[in-house]
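With one protein chain removed, the remaining protein chains of the complex are shown where they sit.
Showing chain A:
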Amino acid sequence: MAAIYIAEVSKIYTGGVEAVKSVSIDIADGEFIVLVGPSGCGKSTLLRMVAGLETISRGTVTIGPRVVNTVDPAERDVAMVFQNYALYPHMTVYENLAYGLRNRKTPKVEIDARVAEAARMLEIEPYLDRKPRALSGGQRQRVAMGRAIVRKPAAFLFDEPLSNLDAKLRVSMRGEIKRLQKRLGTTSLYVTHDQLEAMTLADRLVVLNGGRIEQIGRPLDVYHAPASTFVASFIGSPAMNLVKGTLAGGRLHIGTHAIDLDHSASAEGPVTVGLRAEDLRLASAGEQALLFRVAYVEELGAQRLVHGTVEEQELTIALPPEAPLANELAIAVPIDRLHFFSAENGSRLHRPRGTGVAAGAAPARPQAVNLEPAL
């Protein structure tokens, strides 16, 4: 187990394409960090640089006490779980698990013990003599996890390990990964494009966009105080509503609507207003409200998502299933739950009250975060 320091790491491919742009992340020992972002944001490249599968163009990666930039991947003391499992098809499950240990001259007795332990933990004992092709997707995924666990590495690296599984299995494996990681206490770096996976797994999230860090923070902090419109629209489902408006004299103007704010806004002029679908509700009589035209409704059972427009700008509202529907609804504006972003660059304009979380536009070097007590 070890801490990992990623310091101003860049990846520049031949031809000048910069896939990762000076990224810094301090990962505490035992922490579960999730790198999340759309495809092409550089998250996998960053992970592969930590693994040693890609060379590091600039900056340093430190695992435990060593800078590993020039260390052979097999010597970095990290284990990786791949998206398509990457099991050795010609080896049995046992041999797949034992391969890395055998190459490290681990005594046979120890290999047997470690494989048995990992197999028990992952409930793959009945399949130890089988070849990977005789296993289902979920079982293969467990074997891939087992291969990482038996090594007892300083860090686990996960490269979208669940994206080849069906939705139901994904949810259960997600829980299992979290449980195992807490139990083993191994530092983990996990790459995904699925914001839900990121939210549920992470001790801290790293939201990447175009090779840069948009925000680092605990899942709820990122959710409640997105640092930019990109993070706002990426984290949370449904995505945060982003509406164009203007701040002037303590009032927010959206089209012809004007809303009194209970505090003096820190900015004047055009802004992008962020509204979480679940923060919006139907207005009661006399409240200041927005006129909302309903386009269509998605019934989710526990809630209904109502899609429509306010002043020709698209908006989604999460309403309780019993809420009355009409073609036009009056929507109450939660003035203490509004997020303001710069209309020019999309960065957050003020700190949200009450949360006390630093949420700069792009924190270059976040403070080491206190670990929540292990479950």
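By our rule, a contact is a pair of C-beta atoms (placed from the backbone, for glycine too) under 8 Å apart; a residue touches a chain by one contact, two chains touch by 3 or more; residues count from 1.
The criterion applied here is as follows: contacts and distances are computed from a predicted model.
The chain that is not shown carries the UniProt protein name "sn-glycerol-3-phosphate transport system permease protein UgpA", picked from "sn-glycerol-3-phosphate transport system permease protein UgpA", "Molybdopterin oxidoreductase", "Ger(X)C family spore germination protein" or "STAS domain-containing protein". Among A:Ala79, A:Ala154 or A:Leu242, the one in contact with the hidden chain is A:Ala79. Touching the chain that is not shown, out of A:Ala19, A:Ala51, A:Leu242 or A:Leu338: A:Ala51 (per the contact rule at the top). The chain omitted from view is touched by exactly one of A:Gly64, A:Gly137 or A:Pro238, namely A:Gly137. In the full complex, chain A contacts the hidden chain through residues 51-53, 72-75, 78-80, 82-90, 99-100, 103, 133, 136-137, 147.
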